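With one protein chain withheld, the remaining protein chains of the complex are depicted in position.
Chain lettering (A, B, C, D and E) follows the sequence in which the chains are written, and residue indices restart at 1 in each chain.
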Amino acid sequence: MSDSTNKVLKIGLPKGSLQDSTLELFAKAGFHFSVSSRSYFPSIDDDEIQAILIRAQEMAKYIESGAFDVGLTGKDWIIETGAKVVEVADLIYSKASMRPVRWVLAVPEKSDIQSVKDLEGKHIATEVVNITKNYLQKNNVSAEVEFSWGATEVKPPDLADAIVEVTETGNSLRANKLRIVETILESNTKLIANEAAWNDPWKREKIENLAMLLEGAIVATGKVGLKFNIKEENLKSIVDKIPSLRNPTIAHLVETGWVAVESIVDEKQVRRLIPDLKRAGAEGIFEYEINKLIY
Amino acid sequence: MSDSTNKVLKIGLPKGSLQDSTLELFAKAGFHFSVSSRSYFPSIDDDEIQAILIRAQEMAKYIESGAFDVGLTGKDWIIETGAKVVEVADLIYSKASMRPVRWVLAVPEKSDIQSVKDLEGKHIATEVVNITKNYLQKNNVSAEVEFSWGATEVKPPDLADAIVEVTETGNSLRANKLRIVETILESNTKLIANEAAWNDPWKREKIENLAMLLEGAIVATGKVGLKFNIKEENLKSIVDKIPSLRNPTIAHLVETGWVAVESIVDEKQVRRLIPDLKRAGAEGIFEYEINKLIY
Amino acid sequence: MSDSTNKVLKIGLPKGSLQDSTLELFAKAGFHFSVSSRSYFPSIDDDEIQAILIRAQEMAKYIESGAFDVGLTGKDWIIETGAKVVEVADLIYSKASMRPVRWVLAVPEKSDIQSVKDLEGKHIATEVVNITKNYLQKNNVSAEVEFSWGATEVKPPDLADAIVEVTETGNSLRANKLRIVETILESNTKLIANEAAWNDPWKREKIENLAMLLEGAIVATGKVGLKFNIKEENLKSIVDKIPSLRNPTIAHLVETGWVAVESIVDEKQVRRLIPDLKRAGAEGIFEYEINKLIY
Amino acid sequence: MSDSTNKVLKIGLPKGSLQDSTLELFAKAGFHFSVSSRSYFPSIDDDEIQAILIRAQEMAKYIESGAFDVGLTGKDWIIETGAKVVEVADLIYSKASMRPVRWVLAVPEKSDIQSVKDLEGKHIATEVVNITKNYLQKNNVSAEVEFSWGATEVKPPDLADAIVEVTETGNSLRANKLRIVETILESNTKLIANEAAWNDPWKREKIENLAMLLEGAIVATGKVGLKFNIKEENLKSIVDKIPSLRNPTIAHLVETGWVAVESIVDEKQVRRLIPDLKRAGAEGIFEYEINKLIY
Amino acid sequence: MSDSTNKVLKIGLPKGSLQDSTLELFAKAGFHFSVSSRSYFPSIDDDEIQAILIRAQEMAKYIESGAFDVGLTGKDWIIETGAKVVEVADLIYSKASMRPVRWVLAVPEKSDIQSVKDLEGKHIATEVVNITKNYLQKNNVSAEVEFSWGATEVKPPDLADAIVEVTETGNSLRANKLRIVETILESNTKLIANEAAWNDPWKREKIENLAMLLEGAIVATGKVGLKFNIKEENLKSIVDKIPSLRNPTIAHLVETGWVAVESIVDEKQVRRLIPDLKRAGAEGIFEYEINKLIY
Partner (left out) sequence: MSDSTNKVLKIGLPKGSLQDSTLELFAKAGFHFSVSSRSYFPSIDDDEIQAILIRAQEMAKYIESGAFDVGLTGKDWIIETGAKVVEVADLIYSKASMRPVRWVLAVPEKSDIQSVKDLEGKHIATEVVNITKNYLQKNNVSAEVEFSWGATEVKPPDLADAIVEVTETGNSLRANKLRIVETILESNTKLIANEAAWNDPWKREKIENLAMLLEGAIVATGKVGLKFNIKEENLKSIVDKIPSLRNPTIAHLVETGWVAVESIVDEKQVRRLIPDLKRAGAEGIFEYEINKLIY
């Protein structure tokens, strides 16, 4: 990975909890990595790409330095490390939830702390020391912030007065009898690029194509193809009545007066759409899966 | 689940051996439940539905009482419990077999019992005590029927003279050296509804849509989409020769004289159909999966 | 499997490492076997086919003798056993690699042996004794060839001077500090038939249909369907610029001046194709999976 | 299992959640059953014993009838079925807890029901219908008791007003937001015998030996052997100070004035005992496991 | 493994189904091998031993040639290969069964073949070609013997008229509807040595020690230690009545008139022994496990 002049895009992929869903997303986008156990260098069926698995916490720093051209990490770690990188695209693909994650200030349920102001002189444990310090400074609060190596949510009240911790649903906080005081930062996964790589035309096009395909794979999740035949005379009223049938592809059939209608729709709407279509005279309605969708 | 006036459909799903295939079927129909381990209340991405997992044996009773609006259970347990419910649809989706299950009277291979008449004065173990008693009464036979908590097929000859037990293939009975004397009841899964819910227009439509989508998902199992191009002049002879190509969707291609043909066919017939099509001049034949099919 | 006059095709399937991928291939081709654990006689949803699982090494011999009509085995074992069979089709479907496997002559990294000529008087361990002996004879070398029951690659230098062993990637040889001297034979899976069966018209057609469907399933691997709408005026330039869009199916849409284009393309090309299409004015581009493809 | 005159003891073992720990206990007692999956007839290395696996709920009934001579089940199911059997021994060996299980009356946390008196006219779901009815009758309460096929703890408040359910720790009840109102019955596993078998001298001795060995295996759980050397002059003060060293085996060593002390003690006491012994002059203290202990 | 003059014993261990139980046996004997997955060279905590895993079929040949000094294989493969080796000890440690395995002549249940004489002109499939040929010759029968690569028991009647196959319980043969005609050979695992190694004094002692410890570990399986206190006056009558208490170790206790008795006994006898001892006045009876036993 030493020579940046030849046509190779160096990409950093997040090691750890997001790894499997990231590789699945890339596969759906058309990039098939294979990872041998214990190796940090996935191989890929594209000679123009070299990949490395690295902790999300370190990604932005290495992209800023040019060690990688492009990579995936959270907005949180971009801010925490203060790295200067190009934010190419938002990629929201976490399976557990489509909502962004939140970094919150949390305290024991029975704590007296009700707002950030009450933290004066307290001990706070967190993995994001810089974000926490900036947040305290902005609120004119002086408190001791300690780096936590893990299991932060079990530390209050004995090992810390408060914590700043990441959460999706709040379940883990509740299970540890903690109460959320404030949300400090919302974060989601981003595709980020090194500035020099972004200004290199070959790399720029490669990165933009990659972004288009990753977004196409994300958009296709939760969409399905729907196809049915209908009398042409009934067509307009259907399209009028069913706004979710946007921009259908309509083709004349050989049988006079009938058309075939095909449309990509939200999978969640299908359960209302199919009964409506059936009642409106549609025949031979069927549904199929799609891999990618680029409008 | 206390308020029945707001727009919520309460649905009972069978806990146990049918649970996974039931949830798969609903997912294919467009209803995605998620079950946390040990919870009996699956969550679902439809605010108008509340679900509970309950043993199939108890389902009909709770639907009759209105505890649930709609649910899935076997015809056998509807009869056994004598519950008065609306039978909305037959749903045959068991993976192991598309055949309905049978409740049979079985005895040891070497038993003298050759028909129900020989049961006079005998001991019968079964999980369906009422069905068995009715069957004996109809045949004017007096015997002792005992509820069996399980492993019914190992009880003869020491713990029972005969059993009434459910079977799909008869394999388990044969493995326990039992002989089937008679079939007492055939059963399959049914979608059943509470009578009041069925008469409520909003619930009625919700239930009917649900039935349509569940049936569409079942029909689609074992069907595939088939698509190919062919000269228009060859089209009629193909359709004549191949009756399984019923109602194909035919579209004119830009290239003069060629049409694109698309049809949903039985997956099992494809292995005969494709060679026939190829020999009849079809080109670019390909096959794809479908999720739902509503004729 | 005793009567060869009725309409039954007896097929041998390779037991062992290829078994799962072979049954998957047949399923994709439309033939669904089910194998109970420990049974060697898979059942299938086609009354005209009887199957048996047998070691690939013994397949050709039993096809030659007529014990089976048709079967799958490697070219290597056809040569090793010297069996006279009809080679119906090449079937390259190994998941690990689409490259054929190679039987190579290998020696310890530090051995003096540099070519087959240096084997004079040496001990060679191998599973393919006949192939090895023929190869030595052709090279006028006299050496002792011993049948190896397994773990051949750990035998040099203590238990053999050289080995003839099968390899896909060479990884296992390298891990055992062996050096490849020469490739003796390339091999891949073949569909082979008994000569009499091949001359029986009913069996011949059944075998040819089977070959067509198996090949259709293999071809479809790594292909996807691609569909998009485009203004007719832009169509020609796209097709000219993008040769991989060979033979697309083009249909006029109801909206004047627009056509729907559908084509089956290599999945690996999609990541270049979609960005090109998008820039050329395509809309509503989506990708879907296919099961079989027969050109 | 038909002939009760020859010297065979027919034993019923509980199928289900207790099965593995029961078979482990018998193994520790010296009786090694082997169970092939799906079989209900474990084989054993003792020609005088025949075993069958049966649900704990049905055990007492089949022992009363003489179908088995002896078996293991809970006190709860003996009472529920009202079977007349000989209670030979208490066997408390459940791993999760050494406490007996309890059948409790439980209601939703927010229910108004505070005692059994408040059940008048309510619906109660339970697996132990008879025990529950007797308990209501004793309290002069009239309520509807329904047999529950399972998942009883999820039924309140929609499917029942109260339940009678078994619990060890109360965790599952709390997780379902239920409150315990009263304990109705404490239960533990018992070794029970048929009355006729108990009066047959050969069977009586066989059953008593079995009980002695099962109890010996249970007693040995949580005991260890402890051995050390000590000067004879220090011996008495140790034994006086350490009452848990009851009845040690003391042997003179060849070296004058020293004795070897060996004793079986509670494993939980060892962590206090060893430091005390060491300080009192003991040398070469070591601890070892035991399988059975019969005082 | 190149230098045979320094003090290293080269040992061959059977790869495959016996591997795990072999390594367990060695561990119990005090030799702890550790095998990394995929490696054929287990490491061991004894600098004087080098080990290799090799198929049991090839063991005797490599011991005869001196590639290994000592190894474990079956009597069957020693005879099949005709290798000249020293048989040091019988090692019967298969978990499934303590009985030796048998190679049997088996035919389809309905075959006319009733004895070896009926094999004249038939096809026989087997893994032990030489043993089978010798057996036919001894019986003056001429038949075709073919090497079988595996799954021999499914070959009759289509692929062979009879087979010679190994069996422990006969279950697999019965499951394939085969009938045993004759037993050709009984076999068990043996520790065998190379003749030159056996004559080397250092290796001879090392091999003999190894054999003693392996046998000690096998003997200890199924034995337990039993210890109890008893009044000296009761001692003799116990030893007289209970012959299995052979050669107990008896020590005087400090308490006058009491002795401690310790004996190693068959674990299977304990269930009779303990009740007898208890009735004869023994106190504090306890049982413990042992690892090795050398009389």
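The rule we apply is simple: a contact is a pair of C-beta atoms (placed from the backbone, for glycine too) under 8 Å apart; a residue touches a chain by one contact, two chains touch by 3 or more.
Please read all numbers here as calculations on a predicted model, not as lab measurements.
Trainee: Report, in label order, the displayed chains that the undisplayed chain touches.
Mentor: The omitted chain makes contact with A, D, E across the full complex.
Trainee: Tell me which residue among A:141, A:159 or A:219 touches the hidden chain in the full complex.
Mentor: A:159
Trainee: Considering the whole complex rather than only what is displayed, give the residues of chain D touching the chain that is not shown.
Mentor: Touching the missing chain: residues 224, 229, 251-255, 260, 267-268, 270-272, 274-275, 278, 283-289.
Trainee: For chain A, which residues reach the chain that was dropped from this view?
Mentor: Residue positions of chain A that touch the missing chain: 1-2, 15, 38, 40-41, 52-55, 57-58, 62, 67, 148-151, 154, 157-159, 175.
Trainee: Quickly run down the residues of chain E that touch the omitted chain.
Mentor: Contact residues on chain E toward the absent chain are 29-31, 45-46, 208-209, 212-213, 216, 220, 225, 247, 249-252, 259, 262, 264, 288-295.
In the analysis below, only the chains that are shown with their structure count from here on.
Trainee: So which chains are sitting against chain C and chain D at once?
Mentor: Correct list: B, E.
Trainee: Validating interface symmetry: for the copies chain B and chain C, is the fraction of residue numbers used by both over half? Same or different.
Mentor: Under half shared, hence different.
Trainee: Could you work out how far the Cα centre of chain B sits from that of chain D, in whole Å?
Mentor: So the centroids are 43 Å from each other.
Trainee: Determine the centre-to-centre distance between chain A and chain E, using the mean Cα coordinates as centres, and give it in whole Å.
Mentor: 59
Trainee: Just curious, how far off is chain E from chain B if you go by their C-alpha centres, in Å?
Mentor: Taking the mean C-alpha position of each chain, the two centres sit 53 Å apart.
Trainee: Counting only residues that touch at least two other chains, what does the list for chain D look like?
Mentor: As it turns out, chain D has no residue touching two or more other chains.
Trainee: Specify the contact topology among the chains shown, as one of line, ring, star, complete or other.
Mentor: Contact map by chain: other.
Trainee: All pairs of touching chains?
Mentor: A-B, A-C, B-C, B-D, C-E, D-E
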